[in-house]
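Only a single protein chain was left out; the remaining protein chains are all shown in position.
Right after this comes chain A.
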Amino acid sequence: MNQIDDTTIWIIIVGMAFGSFGLRFVFLGFVGDRPMPAWLLRHLRYTAVAILPALIAPLVVWPAATNGEADIPRMSAAAVALVVGLITKNVLAAIGSGAITLYGLLYLLG
């Protein structure tokens, strides 16, 4: 992994600290009881569900640890974690089964 310089890290930390607080404060603090436009709420509803898969998809298909080669244990673990999460709606069960799949297959395929 690349070494990250200290200045960059501090800029990120401070920026995210203020940014995250701002996002949490904007409605609770400034808007108060005033109503918000429906289109805005409709888009906000899908932020997490869009941006998290978008962040992971390339990591699953081209993992850095194998220099971007598609990799059976990692692909399988990803699929298991997603499917178990979909079925059980339980985050920890999904992580657990994903981890077992990853380690099991890494061990078997050595």
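Rule of thumb we're sticking to: a contact is a pair of C-beta atoms (placed from the backbone, for glycine too) under 8 Å apart; a residue touches a chain by one contact, two chains touch by 3 or more; residues count from 1.
The rule is short, and it goes like this: contacts and distances are computed from a predicted model.
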{"item": "Candidate names \"Branched-chain amino acid ABC transporter permease\", \"Choline dehydrogenase\", \"Thiamine pyrimidine synthase\" or \"Cation acetate symporter\"; UniProt protein name, chain not shown", "value": "\"Branched-chain amino acid ABC transporter permease\""}
{"item": "Residue numbers in chain A that touch the chain omitted from display", "value": "1-4, 6, 8-17, 19-21, 23-29, 31-33, 36, 39, 41-65, 73-74, 77-78, 81-92, 94-95, 98-99, 102-103, 106"}
